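Heads up, one of the protein chains got dropped from this complex, but the rest are sitting where they should.
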Amino acid sequence: MTEAQTEPKAPGSRPSHPDITQRKDAWWGEPATIATIFIAFIIYATFRVFENNYFESGNFLSPFYSPKLVFDWWKFSPAILILWIPAGFRTTCYYYRKAYYRSFFMTPPACGVDPYGKDGYTGETKFPFVFQNLHRYFFYLAALVLIFLWYDAVVSLFKPEGGMQLSILSIVMFANCFFLSGYTFGCHAYRHLCGGSLDCFSSCTKAKTRFKVWEFVTKLNEHHMGWAWCSLFSVALTDLYIRQVCTGAANPIILFQF
Amino acid sequence: MSESHSRSKEATLKVYRGDGAQGQFETYKVPMEAGMVVLDAIHYIQANYAPDLAVRWNCKAAKCGSCSAEVNGHPSLMCKTRMDHFEDGEEIVVQPMKTFPLIKDLVTDVSWNYRVNEKIKPFSPDESDTKEWVIYQEDIERVQEFRKCIECFLCQDVCHVLRDHEKKDGNEQFMGPRFLVRTAGLEMHPKDTADRLDYLKNEGHIGYCNITKCCSEVCPEEIHITDNAIIPLKERVVDEYYDPLAKVFKNMFGGGKNK
Partner (left out) sequence: MTSNIESIETVEHDVIVVGAGGAGLRAAIEVSAQGLSVGLVCKSLLGKAHTVMAEGGVAAALANVDQEDGWETHFRDTMNGGKKLNNWRMAQLHAQEAPDRVKELERWGAVFDRTKDGKILQRAFGGHKWKRLCHVGDRTGLEMIRTLQDRGVHQGIKVYMECTITKLLKDGDKIAGALGYYREDGRLILFKTKAVVLASGGVGKIYSITSNSWEYTADGQSLAYEAGAELIDMEFVQFHPTGMVWPPGVRGLLVTEGVRGEGGLLTNNKGERFMFNYLPESTRHEFAADVKEAKEWIDAAIAGQKTTARRPPELSTRDNVARAIYTEVKEGRGSPHGGVFLDISYQDSDRVRKKLPSMYHQFKELADVDITAGPMEVGPTCHYIMGGIKVDADTAQTRVPGIFAAGEVAGGMHGANRLGGNSLSDLVVFGRRAGLGAAEYAKGLKEMPKFKDSDVQAAIEELDAPLNRTEGPNPYDLHKKMNEIMSAYVGIFREASEMKIGVEKVAELKKEIAKVRVGGGKKFNPGWHLCRDLKNLIVAAEAVAVSALSREESRGAHSRLDFPNLEDEKWGHVNSTLSKDGDKMKLEHKPLASMPADLKKLFETK
């Protein structure tokens, strides 16, 4: 075989590939939709953080503000102290990386479509993207936050004045925790930590339990994208519901109490 | 079995004819047959209009990975791309793979891949272990997925790092999804003792992969290239180069090479 020839570099300069793509389907649909949802979520979340109000009603606490960290020396919204954790977890998430590299950075926007800007691509080898490698640390922290959210959901079953109640809002909070757990524990980094780093699952020591955990995480991980979206929506909706309860625009809809 | 009745009897193919420097798309009419694939249409063109139309193929059963091309912009094996999946009357555009230097028509020079492969440290079992190997199915299930690879190089073709950013040579060489899959198959083999992490990071440049998953989308063997091979390898590289706590964790619970 001959050595690789030097290829013409400018886009469209190859007669075999004259256009940015030959795809005829709506390849731009997916990145456009994802970009729209991301922007909407970011706007809503930013608004809620700086609103610094309507996040707690009785025993219902918004997930954006949990755990509630109130200090004398901190004059801003307590959400800022906590929200960088889930934000960092999602930003470094292997699924979201794909989604935003495609829809925001357009490297590439879709498969078989020319990327935006051909020069200077360094992937995840240089600042800032090299920090994606710290995803697992965000996992540790996100798992910690998740404990508080489960705690909040349980607390919401108790009336502040004593006794218990079951409300639609509590069910929403539990559902949110369920989706967040599915997302958090299906994380690629966790899959690696719990067993993926092993080369041998059975005949080697100490591996069998980790293999079982890994198998379970793998099942979650196969649908990581689904969990990622469901939990993103559930967390926003839970917060919105609690906000509406706080403003009086909605009520928790108590099903029964004693 | 579905046999379509209402379809027109003829398909239109626009096939690239020429080499890397010059060429043009030529249009051919091909009679449709039940269950026909794009490769059948190309063969029809060869036998009836253009005997010198260059195309690679071998098994015609999606097992050898020779007939890789781009059909309507999608990197695909021509032998498993059904003609009846296109709209009736739709013009079907067939191009060679973009990532590799074009030899002629639909045939590209894929020798670069073979040179990359040679650099990967081979399978290295412990030579002193002469007993018959006991390996359980669950130990090798992951590896077996990677070994389904038929080396069609469609993942290499669609990967934008190679396709558009052309990180194929010198200090910036990216080994590409195919060879990350091969490396994963070696690294996760329960009997392998070699360490390829330094190579992955510093020579194969696994960091260039931004996990946009096009390789997984085009894989005709449906290997979960990104989720099962590349990301686990990235995590192993993190263990070694980016995560101080991982060392402590490893010492406590074991892992990595089976020592």
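Note that the chains take the letters A and B in the order they are written out, and that residue 1 is the start of every chain.
The definition used in the following text is that a residue touches a chain if its C-beta (ideal position, glycine included) is under 8 Å from a C-beta of that chain, and two chains touch if they have at least 3 such contacts.
This structure is a prediction, so every number in the text was calculated from the model and none was measured.
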Selected residue (touches chain absent from view) among B:V15, B:V143, B:L162 or B:C219: B:V143
Residue of B:A11, B:V37 or B:A246 touching the missing chain in the full complex: B:V37
For chain B, the residues touching the chain missing from this view: 1-2, 19, 33-37, 40, 46-47, 51-66, 80, 82, 103-105, 107, 109-111, 114, 117-118, 122-123, 125, 132-137, 140, 143-144, 147-151, 186, 189
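Basically, only the chains that are shown with their structure count from here on.
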Rounded Å distance between chain A and chain B, as computed from the means of their C-alpha atoms: 29
Chain B residues touching chain A - in the complex, by the definition given at the top: 16, 18, 20-24, 70, 72-75, 90, 93, 95-96, 98, 100-102, 109, 111-112, 114, 134-136, 138-139, 158, 160-161, 164-169, 174, 187-190, 192, 205, 207-214, 217-218, 226-227, 231-232, 234-239, 241-243, 249-250, 253-258
Of all residues in chain A, those that touch chain B in their complex: 1-5, 7-9, 14-17, 21-24, 94, 97-98, 101-102, 107-108, 111-115, 118, 121-125, 129-130, 133-137, 188-189, 191-193, 196-207, 210-211, 221-222, 224
